[in-house]
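For reference, the structure discussed in these notes is given below.
A single protein chain has been omitted; all remaining protein chains appear in their positions.
Per-chain numbering from 1; labels A and B assigned in written order.
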Amino acid sequence: MAIIERPAPTVPAIVTPTTTYGLLKRPVSATGWRSWVFTVDHKKLGIMYGATAMLFFIVGGVEALLIRLQLAAPNGKVLNADLYNQMFTMHATTMVFLFVMPMAAGFANYFVPLQIGARDVAFPRLNAFGFWAFLFGGIFLNLAWFLGGAADGGWFMYAPNSGPVFSPSNGVDFWALGLQITGIASLTGAINLIITVLNMRAPGMSLMKMPIFTWMITVVQFLLLFAIPVITVALFLLSFQRNFGAQFFDVAAGADPLLWQHLFWIFGHPEVYVLILPSFGIVSEVLPVFSRKPLFGYPFVVFSGAAIGFVGWGVWAHHMFASGLGPVSVAVFSLTTMAIAVPTGVKIINWTLTMWSGKLWFTTAMKFSIGLIVLFTVGGLSGVTHAVAPSDTQQTDTYYIVAHFHYVLFGGAVLGIFSGFYYWWPKVFGKMLNEKLGSWNFWLMVIGLNLTFGPMHILGLQGQPRRMYQWTEARAGEGFFNLAFWNLIASIGSFVLAVGILTFLINVLITSRNPQKAPLDPWDARSLEWMTTNPPKEHNFDVVPTVHHLDDFFHQKYEEDAATHTMKQVRTAEEIMAEQERNADKHIHMPSPSYWPIVLAFGLPVITFGVIYSHLISVVGGVIVLFAAYGWALESSTAPDSDFETNTPGTGLDKVASNHD
Amino acid sequence: MTDTAHGHASSTGISNVKLGMWAFLGSECLLFGGLISTYMLYRGRVTGGPRPSQIFDIPFTSVSSFVLLMSSLTMVLAVSAAHKDDDRKTNLWLTVTALLGATFVGGQVYEFTAFYKEGLGFSTSLFGSSFYTLTGFHGVHVTVGIIMLMSLVGILKRSSVPGKKAEVVEMIGLYWHFVDIVWIIIFTLVYLIPV
Partner (left out) sequence: MSRRQFDIRLSATIASVRVVLRKASKFAGAAGISAVVAGCATNAPQDTWQPKGPNSKLIDDLQQPVFAVAGIIGLIVAVAVVYTMIKYRDRGQPIPEQTHGKPALEITLTIIPALILAVVSVFTFGAIFKLAKTDDTEMIINVTGQQWWWEYDYPVQNEFGITQPIISSGQLVMPVGTKVLLRETSRDVIHSYWIPALNGKRDAVPGRIHTLRLEADEPGIYAGQCTEFCGLSHANMRMEAVALSKEDFAKWVANQQAPYVAPAKDTLAKQGEEVFLNQCVRCHQVNGLTRADGTPAIAAPDENVWSGAAPNLSHLMSRNTFAGAMFNLLSKQCRDEVWNAPSDVVGAKYLAGVTEECLNQKDLRAWLRNAPEVKPMYANPADLAVSNGKYRGMPYLALSEDDINKLVAYLITLK
């Protein structure tokens, strides 16, 4: 067991290589690549989630740029029809499953334990497994590009167009099986975070004292817990049809193609909230900090988040208003869709009122959050226009919808994520991102996204359908609202947007070379994750905090002046930190790293690879999974002490047998 | 499987593993929900293949269902033995549970073979595809349960269970009961309610 000694350095254990590789022994590396590959530390995994998601963001972004290049002019020749269809399918799949979801998982992994005053998540090894499954699933999905072409049926993969005859390449197989793997990752992640939040809160932190980010993440994990199995079923049906001759979507055999649509959207609509709620959480952290005021109506924001989580299950068929449902179904789903706009509106109102009568500090993080309020509202309102089902029959499958969900997902989810980057960067890496470049980053992105997605409202209302590899001058029209002009503007905008994101990457590069360390509490923040060092120690907190208030850290620093009701600083973050170090826990149990999560995760793509090419390979994959599962179950709960060469040998090693992992 | 809270007790008073299993089973409900819905939609669509009523052998399946139901009872006995730290009885009841489970799976394999011989293949009709998928998924769940039970017996003999023994037995018990309950639903909807 890696035992962190006080006042020993935070990274005390050095591996003795000869003893690390016993089959059932646990690795102990605290440095080098092995400290990452075998880690079960939620912070390292959070960083790995984030970095991997960022890579996929770039992949998906390049796909988007190719799409916009193709559509900049009529009869585009950059991509052929086949490649274009693969491109938009994989653009959406990548952005949804390999960027926003894992990025949110990264934030959640890193900050949920810190925000609730825990030292790790409930199942550290499962956490590591989730990351590796996501990574291998993502790679597996993209392997199709090199093995005969990627999936070409759109991310919604409607049957029967996804069937073996209509999509003869292996692309859809890779897609369905790859998403199964990332689905497993999401499911294990969801279980892990739910249990972490339910079971591992610091003393005194009742649910209604939990930071709002943790709340939103919790709602998201419940959504995932119940939504993932539905898409799992749909994907199994699809794979069974394509790979084993089942007939689920074979119309000639009497199948109903709408079955897929229902299964997909029962997953797909909660999924939309899975994408947006983490960013709502981030914004709800950032706005109070830089307004110097608590979140306005905290319980309303919590309950509206939960309400979105519930009602989100009852709106799926609004994706199917043109699919031929009966008028009664259409009316009902139209009503529920309007109903879900209400709790969403509540959030917008609360964020604005949080700023009201505050003391606003316009950092880059704050700018991104305010950007989210305004731009998400645009997306939300266009959403209301197609909650009106008859009007949706004019809008669905046009660029108006593309505009809508990019305002919601880029103007909402992505701006929230960037807000989180700027806000938490000093916490994670101990260095401040450059605020001046941050400002460039913000404005380029906001201008770029409005230039890209704003014109799409016009394109859609002018009747340009989605998913067309070319558009024709014959249908472009003339005058101010002609399709040619606005398509070009959108394409130019996409490159402005790309430059904006490049600015962020440059900022990261510059920051990483900047030797200057970030202050302990750079934003005068409010929640527990700031009540530790930057970056946090491996065990997060020297003393597990006892919580008395919502925004407990702020209330430790400030007290109210009884006369003026304004806040006066009574302690600094440094003082609080010093006090913690004085009272540090002597024996802190941290889980040892493990080989098995990555081995187990590696078995999954081997199995799925075999499903496509040769069932023999699947057997090999199955053996790997089984082997890893046994290794996992049988490995000793800790690495033996002899594996560690601590810097302070012989003092206070905790020899008590532990049930902890 | 026994990563637990470090340094402080759980906020709910339920252990992480058990709560985790509950969450997982919640998710499994939706999995079987989706599969059952698919079957219910497609069970009458036979396109020339045999109809459900032509091939189902209700008495046979009733017996194997009863066997599975009994395994829940033995599982309860195993859990209670584990709580009393009675290793011998725990092992015994776990083994009996696994055997009953294996009997059920054996029955299912026999049944699948018989149906196949009567002309119902996986690709024969929508009924065939969805029947084999639903019951197959359940069978795989039972099989995974058997593997877990047998592994547990093996590990208990070496007495090196990581984590509290009773806790692990109880967790696997939860899973086992869930799989049983799902079968009762499947048996009712698939076999007993006529198309």
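Just so we're on the same page, a residue touches a chain if its C-beta (ideal position, glycine included) is under 8 Å from a C-beta of that chain, and two chains touch if they have at least 3 such contacts.
Fair warning: this is a prediction, and the values are worked out from it, not measured in the lab.
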Chains in view touching the one left out: A
Residue of A:V62, A:A341 or A:I447 in touch with the missing chain, whole complex considered: A:A341
Among A:L141, A:V311 or A:M355, residue touching the chain not depicted: A:M355
Touching the absent chain when the full complex is considered, from A:S439, A:Q462, A:T533 or A:S618: A:Q462
Residues of subunit A in contact with the chain not shown: 80-82, 85, 152-154, 158, 160-161, 164-168, 251, 254-258, 291-294, 296-300, 322-324, 326-327, 330-331, 334-335, 338-339, 341-342, 345-346, 348-350, 352-353, 355-362, 370, 373-374, 377-378, 381-382, 384-385, 387-398, 460-471, 474-483, 550-551, 554, 558, 560, 564-567
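As a convention for this text, only the chains that are shown with their structure count from here on.
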Whole-Å separation of chain centres (CA-atom averages), subunit A against subunit B: 33
Interfacial residue positions of subunit A with respect to subunit B in the complex: 118-120, 122-126, 187, 190-192, 194-195, 198-203, 225-230, 232-234, 236-237, 240-241, 244-248, 250, 253-256, 259, 263, 544, 585, 588-591, 630, 632-637, 659-661
Subunit A contact footprint on subunit B (complex, rising order): 1-8, 10-12, 14, 16, 19-20, 23-24, 26-31, 33-35, 38, 41-42, 45, 47, 122-123, 125-126, 128-130, 133, 151, 155, 160, 162-164
